[in-house]
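If you scroll down you'll find the structure; I have some questions about it.
Apart from one protein chain that is not included, each protein chain of the complex appears where it belongs.
In this document, chain identifiers A, B and C correspond to the written order of the chains, with residue numbering beginning at 1 in each.
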Amino acid sequence: MIHSPPQSQLSSDLSDRLRRLAEAEDARLIADRRSFHANPELGWQEIETTAAIVKNLSRSGYEIVAGPAFLGDVERRGLSKDPIPGEGDTGCIAIYDTGRPGPTVCMRVDIDALPIKEATGNHAPAAQGFASRKPGVMHSCGHDGHAAIGLAVARIVKPLLKGGRGKLKLLFQPAEEGGRGGRAVADAGWMDDVDLFFAIHLGLGVPSDSAAFAVHGILANARYDVRLKGRAAHAGKSPEAGRNALLAACQISLGLHTLAQSSRPGMRLNVGLLNAGTAVNIVPEEATLTFEMRAQETADLQALEARCKDFVEATARAHGVEVSLVPGGGADGYANPEEIAEWAQGVNTATGAFGTVLPDMFFGASEDAATLASRVVARGGRGGIFVLGADLADDHHTPNFDFDEKALQKSALLCAGLIASAMDVDHVED
Amino acid sequence: MIHSPPQSQLSSDLSDRLRRLAEAEDARLIADRRSFHANPELGWQEIETTAAIVKNLSRSGYEIVAGPAFLGDVERRGLSKDPIPGEGDTGCIAIYDTGRPGPTVCMRVDIDALPIKEATGNHAPAAQGFASRKPGVMHSCGHDGHAAIGLAVARIVKPLLKGGRGKLKLLFQPAEEGGRGGRAVADAGWMDDVDLFFAIHLGLGVPSDSAAFAVHGILANARYDVRLKGRAAHAGKSPEAGRNALLAACQISLGLHTLAQSSRPGMRLNVGLLNAGTAVNIVPEEATLTFEMRAQETADLQALEARCKDFVEATARAHGVEVSLVPGGGADGYANPEEIAEWAQGVNTATGAFGTVLPDMFFGASEDAATLASRVVARGGRGGIFVLGADLADDHHTPNFDFDEKALQKSALLCAGLIASAMDVDHVED
Amino acid sequence: MIHSPPQSQLSSDLSDRLRRLAEAEDARLIADRRSFHANPELGWQEIETTAAIVKNLSRSGYEIVAGPAFLGDVERRGLSKDPIPGEGDTGCIAIYDTGRPGPTVCMRVDIDALPIKEATGNHAPAAQGFASRKPGVMHSCGHDGHAAIGLAVARIVKPLLKGGRGKLKLLFQPAEEGGRGGRAVADAGWMDDVDLFFAIHLGLGVPSDSAAFAVHGILANARYDVRLKGRAAHAGKSPEAGRNALLAACQISLGLHTLAQSSRPGMRLNVGLLNAGTAVNIVPEEATLTFEMRAQETADLQALEARCKDFVEATARAHGVEVSLVPGGGADGYANPEEIAEWAQGVNTATGAFGTVLPDMFFGASEDAATLASRVVARGGRGGIFVLGADLADDHHTPNFDFDEKALQKSALLCAGLIASAMDVDHVED
Partner (left out) sequence: MIHSPPQSQLSSDLSDRLRRLAEAEDARLIADRRSFHANPELGWQEIETTAAIVKNLSRSGYEIVAGPAFLGDVERRGLSKDPIPGEGDTGCIAIYDTGRPGPTVCMRVDIDALPIKEATGNHAPAAQGFASRKPGVMHSCGHDGHAAIGLAVARIVKPLLKGGRGKLKLLFQPAEEGGRGGRAVADAGWMDDVDLFFAIHLGLGVPSDSAAFAVHGILANARYDVRLKGRAAHAGKSPEAGRNALLAACQISLGLHTLAQSSRPGMRLNVGLLNAGTAVNIVPEEATLTFEMRAQETADLQALEARCKDFVEATARAHGVEVSLVPGGGADGYANPEEIAEWAQGVNTATGAFGTVLPDMFFGASEDAATLASRVVARGGRGGIFVLGADLADDHHTPNFDFDEKALQKSALLCAGLIASAMDVDHVED
């Protein structure tokens, strides 16, 4: 792997052509995004979503790998207890090899939704008729937009690629939320030949027509499923005979939250799920809870992780309750290298995609793409995670989340420009 | 309602006949009990159980009221959020009117199971092939035996009743656990003409071949469903924007349990169910929990209830979380009147059902029959709740619960004797 | 030790004489009680109280053992961290030996006060000028009355004893609260020759002019001092470096209280003291807490004790905090033997002390006298703890506690009668 950093020069002819192509995608981008929005699926369950993507790309000239072939038999973390048919075999990758020497470039978008009940009333998706049709599941992070952008970029760059160098991989990643899919994709080997990786995220506080390329502070994270098993007892006849898994779970949850406070950057802890008990008159025998931790630096995450594991185990023991901690997903921390930020900024200037570029941005959250980027970097490649501005109706992961759809065309233009520049489309005669 | 207390005299001829009839029922009692055990259904969902009872009694000469006609449109507390078809229209009553003046006598058995996963291995029902076929649902309180006894009693007394006085009601009550069905039955008016009510419970620490008639300390109880609604937020990006319903639920659960300690008799509190959160990386917006309180005396229960409601509401407010408390089921407290204990003891002596009678017994738990008995007493009738001995493999409401099936025949004999004596079967020529 | 149970016969002459003597004590009883009330001292610190008792008895003809000679070098539990001069060498015993063969009889009264701030306003001791002069310390359990009764009984029986048999020990016990002094007294050997022991307690819900002799349900108890040592840290600069002993103490306290609920009789748990931290901007390094447990039966107490110790240790470990548990005081459980209740009831009838005798009484709390009585019983002697009625202004251990002083004379009369009958005063010529 001896490729030099990507160059951001694009001829003005190519830039013009990209702009025209992106403009032509506008209506379809919005339609696709709304279609994804109306049909959200949780991580590892993006069955219809994947089918729609595969169908969309079917006659596009890309090689498509999907279904069980995509991730093979690598471990998938965080599947449901009773997986639905097809669960875990979601997501896909579209590949185009120019046949000429050059870098392998991978653009990643993610496609999963969240277990949130979408707002109604004035909430735009509801008012305009594309709200979630699946109760309790919602695209409230913008992955519907990411998937639509991925498809548009596939269409925009396809005609240009025959004049480029190297190989393109368009990755439609499943199960980003909770940091589960990235590791499976990397373990399946899809990053092993990638020289240049990039991923995008809409919104995150960056306003419409702005973008952040010098992104740092993408947090490392880790999550655990905790299972507690006490002893049931008749709550009226013999409460003292029980070992109460519900109360153990409550003390664990409260105590873990008191451990989160830190002077170290990006430290976070959340107990996101807790379920305990079976009937009102039985001392609860079983409880489960799931928590995640985040930190900017891996060493800090590991220190917190060690404390939390000790805390959970000892508190369970205090209540006379058996405990198991099962690691769930997790993502590495990441910060874009300077050269990658400069490259993206150059392409943005050349294409005119976003009017304003933030000098730098502290991400302050986790992003499963960091696991993919880290894997590429570990092998000597380069990686970037870019935040593309979009005004929001409400915070990510809330029922009223929505984003300014004008961001879609701009994003598709930028991404197409990044690919064109990295694959040297400009310098090769048609 | 001017009937005098029931008399326990039974002629020795009648006692002999009852004993022969009960002995003849033994194999069927055990078979019925095992069939119910293998097919447990939760409260308000005893659909197959009710169908089996109705079918069993169908050509018996009793008038059977079941289905929507049984409870009409009275309120059913504690139905599922998404009730299954038929839910709430379970249980039934079998009626026989002698046509002669005399008391209306009601014997109640209950028929529902519990959300417990039955043990395997050496656990007798598993070893002998009649363990629950429904994962996570189990007859771990003995209601399978109660239902079988109810059917046997129906068969035993039927031929005798034409020589008796008054009216017999054999009540197969749904949803006893959680104290939900009793109130619905009473509200539907089935107790309005009852002069003498009795219910039975197997086990409860009373050994095989013993029985307790002078039962007191049946606890009053009340339960609440608590719903908490906070505000979701991205746990990594903006935890401070959330209002954490999970942590509120944890502090409520722990705090409620600290309120239970009391010098007053029979005070108990249990948070039996807690569910919170939707995803590991979202500050939990919603949580639900269910708790129950018990006390020997109604005034104590009300005092605890008032404290608990205040506690829940204020703690939710502390976390910035909205709260609603929905009352679930509940049962009255009860103690058998002396005359009723004496009557039952006399019948026991006459029939020779149980070899030993406990001088008295502190029940120390709730029993939905108390609501029915209280309703009868409030109208001037009489009521008793009897505990019939059966050695247990493990405590009620635990996965290894099982009881000595020898108790079935003894119980059926006693109950048939109680009915025969109350309805004066002995004194009327055939 | 072959003495038969005490006989309750008293000649009517002797009864009359006792009544006259008790009546003559009335004013002094009230004055003494008020003096003790105004000068309360905590357990092991009853220095002025002991001095007043010793002075009072100094020319009475009793042998007085007080100061370091009283308890010698036996272990005193629950001394202050920084004991004041004289602490632990409090209490005393007054002895009279008739020189004639007969039983050794011990009457115990207790003399310590509580760390409660006495009420003001209409509260009788305040309104009548004998409220506590020591801020934050108060006789709110009635031991002021007990001490006064002890002195009156000493005076009443003294002239009679020369005509009796055996030996009398009047024990003024220190540090009853928290169950600390009883064990020290027993360990010092003062019970080793006692054939008949009795102690009294005023109030406890028994109304004026009533008394309870058939007392059962005196609870066993145990207490622990918990010391937690974590790690200090600057709360602003590096909270993650701390190991927070305060939060550990909070989770321990809440969790312990959730363990108290039980179907077993008399189970109680209380965390009575908690102190943690040194400054608002330091992660608290140290915390201490003290808790007690009670149960009617020793086996239950031991089971709860084992759970609580495990709970404390594991929860401390969860917080990364070192912990030590130091056993504090404790008392045995007790129930008066029937023959002792009958004896006291007979003496009460003979003397006419209390108009009404309760058929039985569940004590429902601990009483350090149980440790003394148990020690006597273990050696083959007999013991009783009697509750002497007194209407109360408010509960024991509250700032408004006060009792009906009419109980003093009645109590002194009864106690003198008990001694007279046990020591056979009646049968010996003057």
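By our rule, a residue touches a chain if its C-beta (ideal position, glycine included) is under 8 Å from a C-beta of that chain, and two chains touch if they have at least 3 such contacts.
Please read these numbers as outputs of a predicted model, since none were measured by experiment.
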Touch with the omitted chain, as defined above, among C:71, C:212, C:246 or C:347: C:246
Touch criterion as defined above, residue of C:268, C:382 or C:410 at the omitted chain: C:268
Of B:108, B:216, B:319 or B:396, the residue in touch with the unshown chain: B:319
Option touching the unshown chain, where C:12, C:58, C:122 or C:281 are the choices: C:281
Chain B, residues in touch with the chain not shown (by the definition above): 236-240, 244, 247, 251, 254-255, 258, 261-264, 267, 303-304, 307, 310-315, 317-320
Residues of chain C (touch criterion as defined above) contacting the omitted chain: 114-116, 136, 177-178, 204-205, 219, 221, 223, 231-239, 241, 246-247, 249-251, 253-254, 257, 268, 270-284, 287, 290-292, 294, 328, 364-366, 395-399
Residues in chain A touching the chain absent from view: 254-255, 257-258, 260-261, 263, 268-269, 364
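In this section, only the chains that are shown with their structure count from here on.
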Relative to chain A, chain with the most remote C-alpha centre: C
Same-site or different-site touching of chain A by its copy chain B, using the half cut: same
Distance between the centres, which are taken as Cα means, of chain C and chain B, whole angstrom: 46
Whole-Å gap between the CA centroids of chain A and chain C: 68
For chain C, residues contacting two or more additional chains: 254-255, 258, 261, 263
